[in-house]
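Encoded as structure tokens, the structure appears first; notes follow it.
Complex shown without one protein chain; remaining protein chains in place.
Letters A and B name the chains as they come in the text, with residue numbers starting at 1 for each one.
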Amino acid sequence: MAPTGSAWHEGLSRVDRRVLFLAVAAAVALPLLFPLNLPIRISQEARAFHREMEGVAPGRVILLSFDYEPDTMAELDPMSLAVLRHAFGRGVRVVAMTTYAGGVGIAERILAQAAAEAGKSYGTDYAFLGYNPDYSATMLRIGESLRGAYPTDNYGRPTDELPLLQGVDRYAEIPLVVTISASALSEYWVIWAGGKYHARIIAGNTAIQAVLIYPFLQTGQLAGMLGGLKGAAEYERLVGRDGAGVRGMDAQSLAHFLIVLFILLGNLGYLLQRRVRARETRV
Amino acid sequence: MSATDAGVIVAAVLTLAIFSFLYRDNPFYRFAESLLVGVSAGYYVVHYFDSGVVHKFWVPVVQQKQFWLLPGGLLGLLMLARLWPRVQWISRFAIAFYVAAWSGYLIPSVLQERILKQVAGSLLPAAGSASLGAFLGAALVLCGVVAILVYFYFSAEHRGLAGRVSRVGILVLMLGFGASFGYTVMGRLSLLIGRFQFLFQDLPASLRHLSH
Partner (left out) sequence: MKRTGPVLLGFLVGMLMLIQYFTPNRWIEARYNNVLDWKQVVFGVTLILGVLSLLLHHGRLIRRRASGWGYSWVTVAGLSVMIVAGVLRGKEHGPYPWMFEYVQSPMQATLFALLAFYVASASYRAFRARSLPAGLLLIAGVIVMLGRVPLGEMIGFHAGERFYSLATLSDWVLAVPNLAAKRGIMIGVGLGMTATAIKIILGIERTYLGKGA
């Protein structure tokens, strides 16, 4: 017969998953509806990312690659928008591309929004080259000739005719490559574009990917990095315009503390059960 | 009703249909999931055809007379042989071309960027640190990397000194995996925050347009 009081130990480890789901939903929803406006500390990586963007002279052209699809747009859209706002605000011109077919619609939406806000013209201030299959071949081909990799832009217009690309055809003529990426794309930019062509690269990543590329940041192969929605929030603060990144931080905070509470509860239940069983065995 | 407002409402309904899986598997979720598979496959095939075949082959060859692209088109056709089991072996030429080309340009780049520069990144900071704290950090990184590489060397049994060093490697790996776990939780929650932002901000805005 189980000793009295062991039931609550077991209960600690047996909360119904739907209760957990509701708790997570509440932890995320409530701060979105009732913001706490918690202060946001800026990391060194985000400062480095911002510094690299600030280092590009007005009028120069940067390459911005939308290396993600709708599944990670919640984390990466705020970064992409902040990069464009930063660039356009400083008079830096942007040639955009994507290594994912699903990135085309995302890139068009964000470019249209940022360009409309800043009053920028297609072809002169920015251009979108679209999607090319095979990311490694594309990254290497750009090193030989951007116009060779993309004979036309996303809308069928010959890239030779774009005013933006006059005098810009290789990484050597592009002061900064910015990749906003899910999966390992930022690593591939370092390997293919950074390796053979010594392109200067900064990367905005999903949180899952960001933790993997610290080695590249430490060696300088990546000059700056943003990690996850927190990274987006930090960069929005540096650029001076809050967006979805900052707005999501209260929810992120509360939800993280809730998950840690779940972990501690589960382990507490486990430890207490182990102790009870050990006592029962001795008896 | 504008196309945007109609779209937001459709998006909200489909979002809730996917979320319904949290309660249990149900026909609304399965309908939404099947629709997603079909629509996304259709979206991708149009883009792949347009960028991979039309813009990368048809337009350059037919309109710009870039006939040196013909071998690429031939290899692409050979790849289609995979659809018929009796002639599937023909696609091996296209696969071999693709995989070997990738292997060729991979070797020097990976050696340089993933191995040599990473080894240098482990040794140089330890040798040239500006402060005691930086030196200690760099030394810990170097020891951790060496311990992990000893652990990954499976050609010899992990006994004695090698065994103890590889045990340290495992502990360092666990700290790294813990950091990955923390960031994975962060990433997944961020995606949920994005959907809730859509439901609490974009959807009410569209509904307000409809009511005016």
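Here is the rule we go by: a residue touches a chain if its C-beta (ideal position, glycine included) is under 8 Å from a C-beta of that chain, and two chains touch if they have at least 3 such contacts.
This one's a predicted model, so the numbers in the text were calculated from it and none came from an experiment.
Undergrad: Identify the residue among A:Ala29, A:Ala48, A:Val61 or A:Ala74 that touches the chain left out of the display.
TA: Touches the omitted chain: A:Ala74.
Undergrad: Determine which one of A:Pro39, A:Gly59 or A:Gly119 touches the chain that has been left out.
TA: Reading the full complex, the residue touching the unseen chain is A:Pro39.
Undergrad: Can you list, in ascending order, the subunit B residues touching the missing chain?
TA: 3, 6-8, 10-12, 14-15, 18-19, 21-22, 30-53, 56-57, 68-69, 71-73, 75-77, 79-80, 82-83, 88-89, 92-111, 114-115, 118-119, 121-122, 137, 140-145, 147-149, 151-152, 169-186, 188-189, 191-192, 194-195, 198
Undergrad: Touching residues of subunit A against the unshown chain: what are they?
TA: 13, 15, 17, 20-21, 23-25, 28, 38-41, 43-44, 69-74, 102, 104-106, 108-109, 132-134, 137-138, 140-141, 144-145, 148, 155, 196, 211-215, 218, 228, 230, 249-250, 252-260, 262-263, 265-267, 270
What we mean here is this: only the chains that are shown with their structure count from here on.
Undergrad: Which whole number of Å gives the spacing of the CA centres of subunit A and subunit B?
TA: 13
Undergrad: Would you tell me which residues of subunit B are touching subunit A in their complex?
TA: Residues of subunit B touching subunit A: 22-23, 40, 43-44, 47-48, 51-52, 55-56, 59-60, 64, 102, 105, 108-110, 112-114, 117-118, 120-121, 125, 179-180, 182-187, 189-197, 200.
Undergrad: Going by the contact rule set out above, which residues of subunit A touch subunit B in the complex?
TA: 18, 21, 24, 28-29, 32-33, 71-75, 77, 101-102, 104, 130-133, 136, 140, 151-152, 190-192, 194-196, 206-208, 210-212, 215, 218-219, 221, 227-230, 244, 247-248, 251-252, 255-256, 259
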